[in-house]
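Supplied in structure tokens, the structure appears directly below.
Heads up, one of the protein chains got dropped from this complex, but the rest are sitting where they should.
Let's look at chain A:
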């Protein structure tokens, strides 16, 4: 029997979380992400898990980290203003290396903004929203199917690499209804547990893997978790040589794994003279416009980053010598990463920040202009 269903992006995200083994959700109501919390409230107690509606966004992020420390796969979901509030504790999860997933269903900002028109303006916040140097994994789904599959992937990355992973959705994808296949055979990854007895456990060991094994609270491995810069034993330190070693590992912990983390989709790139770099909801009108452009004989292709952080710069660098167009529902955020590779020459932008979608017609017109 097929598992094909018609559902919303937010629903598919919740289903993906459950498929990944999520058993804890803490959240606070905010449009356009609330459906995820509502589904979790209904389903988690049925599965022996826990849903809790916290008093605010900050507390939700804190509760998720606390739950994860006990071994539960834990999720929270929010949107713009709530994502801002969560930033300090997202940094705590990254620094203390506690796996968790934060869904941000982007809406138009800044501040309360245009509730709840779509936007893609949290791209840089997802990368740099919390203070200090830190690694980031941010995934950007462009369909309901991807909401399901990438949420599983987000948890796999969170567990394997011991970090907070951001599912950067947007209002369009979150509320879009389309067919989704709830595949059950997706690989599910769990955090690496200590292989040594407690007296030999080094909670933040700095070894080749760069990812320490994680003991859960209550399993006999008593250790200290602190947002203060800490040594391998987990205890705070002010010593530059210890702090430096920790921060080097933390900020570069994903480097050996980039090949596995970075994902993207390529459409008709082999002969493309113009490469459109688009992600999330904006990739959809681009896909539509590609067909029309090709029929006009315009050699255009799409590069769609699925992992937007770490940005797949290496892959895009291989496309040197061509023109680029980066349409975004913000005033130009990810385009900067393309410019970082090639410089600003031949990099074109198309931006909408009025809460309206970019249409295939607008993209087609821009393609014609750039290729003229």
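Heads up, the rule we're going with is that a contact is a pair of C-beta atoms (placed from the backbone, for glycine too) under 8 Å apart; a residue touches a chain by one contact, two chains touch by 3 or more; residues count from 1.
Definition applied: contacts and distances are computed from a predicted model.
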Protein that the absent chain corresponds to, by UniProt name, given "ATP phosphoribosyltransferase", "2-oxoglutarate synthase subunit KorB", "Histidine--tRNA ligase" or "Spermidine/putrescine transport system substrate-binding protein": "2-oxoglutarate synthase subunit KorB"
Contact residue for the chain not shown (choose from A:218, A:320 or A:361): A:218
Among A:63, A:275 or A:358, residue touching the chain not depicted: A:63
Candidate in contact with the missing chain, chosen from A:92, A:309, A:324 or A:350: A:92
For chain A, the residues touching the chain missing from this view: 23-24, 26, 45-46, 48, 50, 52, 54-56, 58-60, 62-72, 74, 88-89, 92, 217-220, 222-228, 233, 235-236
